[in-house]
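A single protein chain has been omitted from the complex, and every remaining protein chain is retained in its original position.
We call the chains A, B and C, going by the order they appear; numbering starts again at 1 in every chain.
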Amino acid sequence: MVNAAIALVLAPLAAFILIAFMTRRTEALSAMVGIVAAAASLVLSIGLLVGVLADPAGAHESIKWLSIPAIGHFRGLEISMGVLVDPLSATMCVIVSLVAFLVMIYSLGYMKGDPGFSRYYAYLSLFAFSMLGLVVADNYFQTFSFWELVGLCSYLLIGFWFEKKSAADASRKAFITNRWADFGFMVGVLLLFQLFGSFDFTELSTVIPLAKGGAMLPLIAALIFIGPLGKSAQFPFHVWLPDAMEGPTPVSALIHAATMVAAGVYLIARGFILFASVPAVMEGMAYIGGFTALFAASIALVQKDIKRILAYSTLSQLGYMFMALGVGSMSAGMFHLTTHAFFKALLFLGAGSVIHATGEQDIFKMGGLGKKMRITAWAFTIGALALSGIFPLAGFWSKDEILLASLRSGHVGLYVLGLGVAFMTAFYMFRLIFTAFGGASTEGLRAHESGPAMAIPLLVLAALSVVAGLIGSPWFERAFGFSFGSFIFFGEGEKSRLDLTTAAISSLVAVGGIGLAWIMYGKKLIKAERVAAAFGPAYRLLDHKFYIDEIYGWIFARVMLAGGRAFDWIDHKVIDGLFDGLGAATRATGRKLRLTQSGRLQGYALVIFGAVAIAALALSTDLLGGLLK
Amino acid sequence: MESFLFYAFAALVVISALAMILSRNLVHSALYMAAAFLGMAFVYLLLRADYIAVVQILVYVGAISILFVFGIMLTKRDRMDGSNGFNRYGIIAGLVGLALFALLARAVTVAGASRAAPPADVPQAPAGGSAVAISNLFLGQLALPLEASALLLLAALAGAVVIGKGREKSKC
Amino acid sequence: MLGLNHYLVLAALLFCIGFIGAVAKRNAIAVLMGVELMLNGVNLNLVAFDRFGNHAEPLGQAFAVFIVAVAAAEVAVALAMILTLYRKRGNTNVDDLEGLKW
Partner (left out) sequence: MDFSAIRLELVAALIALSLLAVGLIAPRGKREMTGYIAAIAFLGLLALAFLAPGHGSSFLGGRFLNDPLALFFKRVFITAAFLVALMSLRFTAGLEESRSEFFALLAFSLVGMMVLSSANDFLSLYIGLELMTIPLVVLTAYDRASGKSTEAGTKYVLLSAISSAVLLFGLSLLFGASGSLAYGDVAAALAKPAFGPASGDPLAVIGGVMALAGFAFKIAAVPFHMWSPDIYEGAPTPVAAFLAVGSKTAGFAALARLLFFVLPSNGGGLSLVVISLSVLSMVVGNLIALPQTNMKRLLAYSSIAHAGYMLLGLVAASRAGLSALLYYIVLYLFANVGIFAAISSFGDGGRSGEIASLRGLWKRSPFMAASLLVCLLSLAGIPPAAGFLGKFYLLAEVARQGKLWLAALALLMSLVSISYYISVIRVIIMEKAEDESRIRVPIAQKAILALSALATVGLGVFPGPLTAWTQAIAAAVLR
């Protein structure tokens, strides 16, 4: 099992090396190498998952990588490199390699003819390697190493089209913002090591519960938590993710929707024991997640760029996951991560297909695409339905788990907030669909269905978006005797439940959101005369009702949209400004300090003597009997 | 008597040194420097360091001062007045120098108070002055630094030749 | 009574005067002169400690001899450098040397 895990991590690395050093010039071969490696990883990780299903204890093996013996009362520094195979990592491996594999196939069409084709596959392979390495890591140190590597790949891929200044800026921003967050992570890990003398997840999970009540533990948990905040783009570290949409769209699907941003959630789940023993951090996690969910969803309401809508939606869904983890349900968080990976990748790839066909990203300049791009439109709609949480698609089950978990843990406020977000989600997704795919064709907009390389991944993901949620359903549990909650859990396994009331309420809310979107953006689709002729009185009634609804909707939209715009403004001016300001301040300090270097050697000598005089004076004042005597 | 001599030589050294840095004529500065070096040789004699005193006169007064004068002659062919002005750091440098001196002097007096009195006028070295003892050191426990410094002189010589050699086309 | 302190204070004075010369003069040759003065202060320290320290061997004096030798080498290289500088720029002012800064 361990060997399979190592092999599945190394396969993409081998591909990267092959592409970078050998097949760089033959593009088709580069793509081939990347895809074969990803397929190998996929097959191996499915094998791993099957193995873990049979034996949930998994496997753990590690070798000493760096060992510094203990000296005196100081503990030695022991760093190991290891592989931890358990339900959590096996599931995550499947998600990562599956999405990576599909994205690589999709990119065959999407990136065709790009001058950096080979480079693209090299980066993707390197990314897959780092992400898989992160997933199977058995200790914080190793996790951190791969964590950084993942950040580096993201940097390279966001800035892939570096000719665009905006792309280069965005990549830089992503990297730097993440480094700020990683600073907290690193300090936290150092402290953790100082306290427990180990980085190992398994070892820590036995020692941390014993240390309850330690004053350091909350600080450590809070510091380590900052790392996931950055990588999973939670408020206020979320600023990089919307800008990251400058990268090629398949990359957005792979990295900025399905896998890399999930790394933060994964890390929390991995070290859940640490957070679970500090209630304050858990509460903070839940509320930061909830807030991000609401905040990002409301910004998504007013975006016009198709990729930015999806980006904010990703933020919002990640917020959901944090909320789930924060209220103590690791299963719900990971479950949503799994389903979200499928339907968000689907949505991004669908968006990519649209962008590829039309060269346009503004949804208000699209229209009527549904007729020209049937597969894409259907796939996109399925993704949107899944995201909105419509029964029985994937999002329904996982979102319900989260809402239920927050309700059961007594966070009624978060539950209501979650419902609000669900409403907004349904609304903005269908606003997009009605505007871009529905309506009349925009003049001069050329569109065509994409080729099979792009269509097949869409279909696969669409199928998964339909069925993936079922593994968390009570029916699945009844049929096979286990479910997601009893496979990946913290503490005690959770039984799948379907609370009809909450399910009904959230479904209603989602349908309501779609309905509102239809009224506001889709109604134009209906030719009033035809409907009137067909339905006669019913139409008038509906029309009348719609009239009321429209006023209501108008007020509601006013409030909602205004809120969204306000958040948008805060986001760009305040939060962005904070990070940019920090950077600018350090830069300005650097520029000022630089002037000390006047170029005059005697000035330098003067500084040397001044420093010597000050240091000598400071150290010998006591010996000289005070300053003035 | 010894005190008187010390103060006389010290005054010679300090006044020459001050004149050296205060003079605005580079050639005068060089001459004051030679005078200060000479004064130092006398101070060394007071310390019964006859070998060092001779070295001081031969190397410092004889060689290094001359080297300086050559340097001046090669780089200044016009008038010498005002050839040796102060730069913008004059005042700050003076203050830092004074502060450093105050600190050192204070440290010396505090430390010296606890130090044993100097040995009576017993010459350290046997007959032949300090030269014998020093050369014994050179050929004994200091042999390695001696060899290293021979290499150093060779390297410096080669280096000075490389730097000073001919003039290449300048594109400064 | 003449003691160690007298010599040490003289050495400190020389060192500080040399420092002022090295830092505050405009001409590179004058800077070098200042450095030589500082080294003389060091030598005086060494010789004085030797004399008052009751040592079996005149280690301080030996050190001073080394310093004199190295100082000569240093002066030779530095003067060669200053000559090259003069050839390039026509003067030997150190505070004009600011082509490399920031």
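Methods note: contacts are C-beta pairs under 8 Å (C-beta built on N, C-alpha and C of every residue); 3 or more make two chains touch, one makes a residue touch a chain.
All values derive from a computational prediction rather than experimental measurement.
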Problem set entry | Chains in view touching the one left out | A, B, C
Exercise. In the complete assembly, which of B:Ala10, B:Met33, B:Ile72 or B:Val108 touches the absent chain?
Worked result: B:Val108
Seminar exercise, completed: Hidden partner sits against chain C at residues 8, 11, 15, 18-19, 22, 28, 31-32, 35, 38-39, 41-42, 45-46, 48-49, 53-55, 59-60, 62-63, 66-67, 70, 73-74, 77-78, 81-82, 84-85, 88-89, 94, 97, 99-101
For this session: Name, in rising order, the residues on chain B that touch the hidden chain in the full complex.
Result: 103-104, 106-108, 110-111, 113-114, 141-145, 148-149, 151-152, 154-156, 158-163, 165-166, 168-172
For this session: Against the chain that's been left off, what residues of chain A make contact? List them.
Result: 20, 24, 65-69, 71, 74-75, 77, 141, 144-146, 148-149, 152, 155-156, 159, 162-163, 168, 171-172, 175-176, 179-180, 182-183, 186-187, 190-191, 193-194, 583, 586-587, 589-591, 593-594, 596-597, 599, 601, 603-605, 607-612, 615-616, 618-620, 622-625
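By our rule, only the chains that are shown with their structure count from here on.
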For this session: Take the average of all CA coordinates in chain B, do the same for chain C, and state the distance between these two points in whole angstrom.
Result: 6
Seminar exercise, completed: The distance between the C-alpha centres of chain A and chain B, rounded to whole Å, is 70
Exercise. What parts of chain B, by residue number, touch at least two of the other chains?
Worked result: 87, 89, 93, 96-97, 100
For this session: Would you please write down the residue numbers of chain C that are in contact with two or more other chains?
Result: 19, 23-24, 94-95
For this session: Spell out the residues on chain C that touch chain B in their complex, using ranges where they run on.
Result: 1-10, 12-21, 23-27, 29-30, 32-34, 36-37, 40, 43-44, 47-48, 50-52, 54-55, 57-59, 61-62, 64-66, 68-77, 79-84, 86-89, 91-92, 94-95
Problem set entry | In the complex, chain B residues that touch chain C | 2-3, 6, 10, 13-14, 17-18, 20-21, 26, 29-30, 33, 36-37, 40, 43-44, 47-49, 51-52, 55-56, 59-60, 63-64, 67-68, 70-72, 74-76, 83-90, 93-94, 96-98, 100-101, 104-105, 108-109, 112, 115-119, 124-125, 130, 133-134, 136-138, 142, 145, 149, 152-153, 156-157, 159-161, 163-164, 167, 170, 172
Exercise. Chain B touches which residues of chain A in the complex?
Worked result: 600, 602-603, 606, 609-610, 612-613, 616-617, 620, 623-625
